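Before I ask anything, here is the structure I am working with.
Showing chain A:
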Amino acid sequence: MTPTLIVAQILNGVQLGLMLFLLAAGLTLIFGIMDMINLAHGSLYMIGAYLTATVTSATGSFFLGVGAAIIGTALIGMALEMSVLRQLYKRDHLSQVLATFGIILIVNEIVRMIWGAQPVLLNAPEVLSGPVEIVPGFRYPAFRLFLIGVGIAVALLLFFIVNRTRVGMWVRAGASNREMAQAMGVRIKLLFTLIFGLGAALCAVAGALLGPILSVQVGMGESILILAFVVIVIGGIGSIKGALIGALLVGIVDTAGRALLPLILRDLLGRDAATNIGGALASVLIYLLMALVLFWKPEGLFPARS
Partner candidate 1 sequence: QEPEPIKIGFISTLSGPGSALGVDALDGFNLAIQHLGGEMGGRPVEVIVRDDTQNPDVGLQAAVELLEAEKVDFMTGIIFSNIMLAVGTPVFESETFYISLNAGPSQYAGAGCNPFFFNVAWQNDNLHEAMGKYVNDQGFDNVFILAPDYPAGRDALTGFKRFYTGNLADEVYTAVNQLDFAVEIELIRAAAPDAVFTFQPGGSGINFIKQYSEAGLLAEIPLFLPGFSADQDVIRAVGAPMEGLFNSSHWALELDNEANVRFTSGFALEFERTPTIYAQQGYDAAMLIASAVEAVGGDLSDKDAVRAALEAADFESTRGDFAFNNNHYPIQDYYLRQVVRNESGDLYNQLIGVIFEDHQDAYHEQCTME
Partner candidate 2 sequence: MSALLDIQGLFKRFGGLVATNDCALDVRAGELHALIGPNGAGKTTLIGQIAGVIKPDSGRIRLDGVNITYLPPHRRVRMGLARTYQITNVFKKYSVLDNLALGVQARDGHSFRFWRPVRAERHLWDQAAEIAERVGLGVRQDVLAGALAHGEQRQLEVGLALTSRPRLLLLDEPLAGMGADEAGRMVDLIRRLRADLTILLVEHDMDAVFQLADRISVLVYGRIIASGAPEAIRANPDVQTAYLGDEVRA
């Protein structure tokens, strides 16, 4: 392996991690802090991607598309919270799972009725569509670099909001004891709605940024949702820091597994055997990682409360 390949793969791991972080952050906010398992998070991600695609193709500007998607998805998220999800806060996790799974099905079908079953077109903006030469001889896709930048910025912003602002404290207080927070003067309904909007906006950012790399299609939220859950569980629920570390861990382990495992196995077992089991092993790796982390730390790496 050449050094450039190693650096490129590390960047890939970081980028995959940050990508997952965008989703996991919203999920951990809603799940950890509001104690609500929201499977429909993946649907908001999908809506964000579709809105970006639609507005981008209508206006010709990707960034306009992203902006519109963020606003649109946040509004849809808040509407969803006010109409349905609000009823679920007091319910147990299982009811939340069932109800939000129902929402996934509904949203999928609605999206399919509006946009059709085929994937829709969404490409990276012209300026970012090619590779950039970081140092002579080393090129990396510009859009993925952009993604890394956005991921870091969002992470910093979230850290600040949740850990350093009074709003962050209110949210955490409201999550642990809603009634008492109200009695202390926190306008809890409004607050949760806003937080939900923030989570939805993060989904839209993730959808808009991942859309051009992955494809924009019905059901795109489900598979990635599981990964996002893996991330927040590894990191410890409710912790933005945990989500970030968990996301990076998953990203890097997954990347390393796919990049290195076949090589290692090839040395150990020979080419044929390596291609035979390499794939399965690489797929198992992140689940193995999660199981190991939980075995060692049953509440994840950075549990927010215990």
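In the analysis below, a residue touches a chain if its C-beta (ideal position, glycine included) is under 8 Å from a C-beta of that chain, and two chains touch if they have at least 3 such contacts; residues count from 1.
These made the cut because all candidates are chains of the complex that A comes from, given by their letters.
Everything quoted here is computed from the prediction, not taken from an experiment.
Q: In the complex, what candidate makes contact with chain A, out of 1 or 2?
A: So the candidate in touch with chain A would be 1.
Q: In the complex formed with candidate 1, which residues of chain A make contact?
A: 1-2, 4-5, 8-9, 12, 15-16, 108, 112, 117-121, 123-124, 129-131, 139, 141, 143-144, 212-220, 223-224, 255, 258-259, 262, 275, 278-280, 282-283
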